[in-house]
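A single protein chain has been omitted; all remaining protein chains appear in their positions.
Coming up: chain A.
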Amino acid sequence: MNKRMWSSSKMVSSGLPNPVVPAQRPKIKRRPVAWLLLPAGLLIGTLFVCTLTVVRISLGPRYAEWDGWSLSAYAEAADPYFLSIVLNTVWLAVASAILAVLISFPIALFMVRTASNFARRVVLIGIMLPMVISLLVQSFGWVAILGPDGLFNQIAFAITAEPRTFTLLFNSTGVLLGLVQTTIPLAVLPIISSLGGIPVDLEEAASVLGAKRLQTYRHVILPLAAPGIIAGTILVFGFNTGAFVVPLLLGGSRVSTIAVIIRDQMGTLFNWPLGAALSVILIVIALSMQAANRLIGARSQFER
């Protein structure tokens, strides 16, 4: 519309060797980029401010968080009790990541190989539902399944005639199941993208060269799918280190994770510096995984 704009765009797009173009290009393009990124930048900036706030409070003395400086919160956090909860959280996250990947691998294989578009879409919707539907709602379902008179114990009762065989609710087994179930899509999607990139010719070549199917999996498919498997593991791990709802609802008061004790320290006990120090630890664990992901070079789905 604007005449100046018209002519400059024309020059850029004409592709003719015009000496003005290289000089003008950054001038035209740089400013819109800043404006385009501004709203998203404000959101991420808020996240950054939140991180700084937490770091600041973790370095303050109790009840005077904004004024003084002190490392006492970190000394408090080094207490064996909190360390055991940190370890327990990491253990739950590692175990859930491994289980999620083990469950996701056959599902991803099916989705990549099936010839039926319909089946692929049904499975995709099926794995998305647990991530999307309220964890609270699903935890009601888990209570009905895992409870003392729940589905699992009734099945066990039918087989062994022993009432209430399993205690699954309010211990780490139930929490682990919940953590795995809700993060399956985070593992399936990266695995699909790396499995989808393996040409079927490679499997044929392996077969022609005399490899059994298991050998093909061991030496061809698994190594090539490794980036997706690693990305999925790290994503589930990173997501579950911050687990809050699942342990809160399925763990009762017996299973604590870092996120749950942060809530306790901040909300009920008003020990802000300690809660903040634990938050810093949680952020460090989650972000170092992101960094590890980058170092390994396995690009996860969400940052594509």
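The definition used in the following text is that a residue touches a chain if its C-beta (ideal position, glycine included) is under 8 Å from a C-beta of that chain, and two chains touch if they have at least 3 such contacts; residues count from 1.
Going forward, contacts and distances are computed from a predicted model.
Student: Since a chain is absent, check the UniProt entry for it and pick the matching name: "Multicomponent Na+:H+ antiporter subunit B", "ABC transporter permease", "Cbb3-type cytochrome oxidase assembly protein CcoS" or "Imidazole glycerol phosphate synthase subunit HisH".
Tutor: Per the UniProt record, that chain is "ABC transporter permease".
Student: In the full complex, which of A:Asn88, A:Asn171, A:Ser207 or A:Asn271 touches the chain missing from this view?
Tutor: Of these options, the touching residue for the absent chain is A:Ser207.
Student: One chain isn't shown here. Among A:Thr51, A:Thr173 or A:Asn271, which residue touches it?
Tutor: A:Thr51
Student: At which residues does chain A meet the chain that is not included here?
Tutor: So the residues of chain A touching the missing chain come out as 1-2, 5-6, 9-10, 12-14, 29-30, 32-33, 35-44, 46-47, 49-51, 53-54, 57, 66, 103, 106-107, 109-110, 113-115, 117, 120-121, 123-130, 132-142, 144-145, 149-151, 154, 181, 184-185, 189, 192-193, 200, 203-204, 207, 213, 216, 235, 238-239, 241-242, 244-245, 259, 262-263, 266, 272, 275, 279, 282-283, 286-287, 289-290, 294, 301-304.
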